[in-house]
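The complex appears here minus one protein chain, its other protein chains still in place.
So, chain A:
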Amino acid sequence: IYKSLFLLRLFSSFSGESALPSNLRLPPNLIGVPREKRAFPASTDLPVLRRCEADIPAHLAPVQTWLQSLESRHSEPLGVVDLHPDVFSVPVRLDILHAVEVWQRNFKRISYAKVKSRAEVSGGGRKPWKQKGSGRARHGSIRSPIWRGGGVAHGPRGPTSYYYMLPMKVRVQGLKIALTSKLAQDYLHIVDSLEIPTPDPHYLQDLAKHRQWGDSVLIVDVGEEFPQNILQATESLKTINIIPAIGLNVHSMLKHESLVLTLEAVKFLEKKLLWHDTRFTPLYPFKLPYSDLP
């Protein structure tokens, strides 16, 4: 069976037909359920359940997406929500995304590799034999780098740190681009709240599989308190994880295939990420008190 429907979603997002490129070669053992894309709410007659709090520039229109619910497996989407275009439909700069991801990998890295130099290896203070007359090559110590058992000349020295910081606005832009890409690739789902009927992990897995959310799901909510049911359900699952909105980052968004945000999380993120567009440059670090910052 020609299993080309699997990639139908990827190539038909902007073209109406299911046209695949003619030079596409698929492996014969490809398995995958074709991901049907529910049509994005394009019509304007649906009631919008949530408008953006921040002001939207006049030349941009808010992005719209479905609002879903986790109550039952077969529940229909509740309606349509607006998302701010300056957070959820920014131009996708892959180089910024790459830079932020590499930063996340490396800034915490401390490498503990260390080898002893010739001064640190025990022994080797005495000249092994006299300079002239013994017929052997001249040496000054038995721990020099050319000797077996000697120190290493240019080895890794001590715990090294690879810390650096990207500019704040670059990191903010990276988050916006990641959110935009998730939305554009149909991997972003907005949910009204995280109430689920059972603390059973199979329920969540079933739900994700039925709604074709992908292999891994990242659930984000604001606040320190989460409903007990969802906490218990995600505790034992490896690929479905829940984090507070403060912990959102590009690496987790790229690692997990789909992202589930609650409405409060969307509001929080929009507020935090849009502030950087119109702020003044800091005269002193932001952690010190400013009169107009809360």
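The rule is short, and it goes like this: a residue touches a chain if its C-beta (ideal position, glycine included) is under 8 Å from a C-beta of that chain, and two chains touch if they have at least 3 such contacts; residues count from 1.
The criterion applied here is as follows: contacts and distances are computed from a predicted model.
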item: Among "Adaptor related protein complex 1 subunit sigma 3b", "Guanine nucleotide exchange protein SMCR8", "Large ribosomal subunit protein mL51" or "Nuclear pore complex protein Nup85", the UniProt name of the subunit that does not appear here; value: "Large ribosomal subunit protein mL51"
item: Given A:49, A:152, A:243 or A:263, the one touching the chain that is not displayed; value: A:243
item: Residue of A:172, A:191, A:204 or A:219 touching the missing chain in the full complex; value: A:172
item: Interface with the unshown chain - residue positions in chain A; value: 104, 107-108, 110, 117, 119-120, 157-165, 168, 171-172, 175, 216, 238-239, 241, 243, 245-252, 255-256, 268-269, 272-273, 276, 285-287, 294
